[in-house]
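All remarks here apply to the structure that follows.
What you see is the complex with one protein chain gone and the rest in place.
Showing chain A:
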Amino acid sequence: MLTFECPCCGAHADETELHAGGEAHIKRFGPGASDDDFEGYLFTRENPKGVHFERWRHVNGCGKWFHAARCTMTMEVFGTYPAQTFQPPKDLLDKITEKRPGWSWRDLS
């Protein structure tokens, strides 16, 4: 069973209570951006075997968006953190390093 702790209301929510929102921390490129950046923003996605950062929404609960770090190979959830940030918190990154030495995701590692 895939469960997450919602950082907004504190509930331990099963995935059926949640809506998956795809890759996290995507930087928006709009008018004036290069074709590469615009294509990257709209279409190109991280598709890692292992550590992944995602957005989830507690739809059948408090209704709020939040972030999660999860392993796509084992479904282990490393932790969740609030939506209002550009970057995962340091203690979460440390925890992932402890569990998955040598991991990397975009420019994080």
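Methods note: a residue touches a chain if its C-beta (ideal position, glycine included) is under 8 Å from a C-beta of that chain, and two chains touch if they have at least 3 such contacts; residues count from 1.
As a working rule, contacts and distances are computed from a predicted model.
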Chain excluded from display, named as in UniProt, from "ABC transporter ATP-binding protein", "NAD-dependent dihydropyrimidine dehydrogenase PreA subunit", "Sarcosine oxidase subunit beta" or "Quinoprotein relay system zinc metallohydrolase 1":
"Sarcosine oxidase subunit beta"
Checked against the full complex, the residue among A:Thr44, A:Asn60, A:Thr85 or A:Ser109 that touches the missing chain is A:Thr44
Residue positions on chain A contacting the omitted chain are 1-2, 15-16, 19-20, 22-23, 35, 38-40, 42-49, 52, 54, 70, 72-75
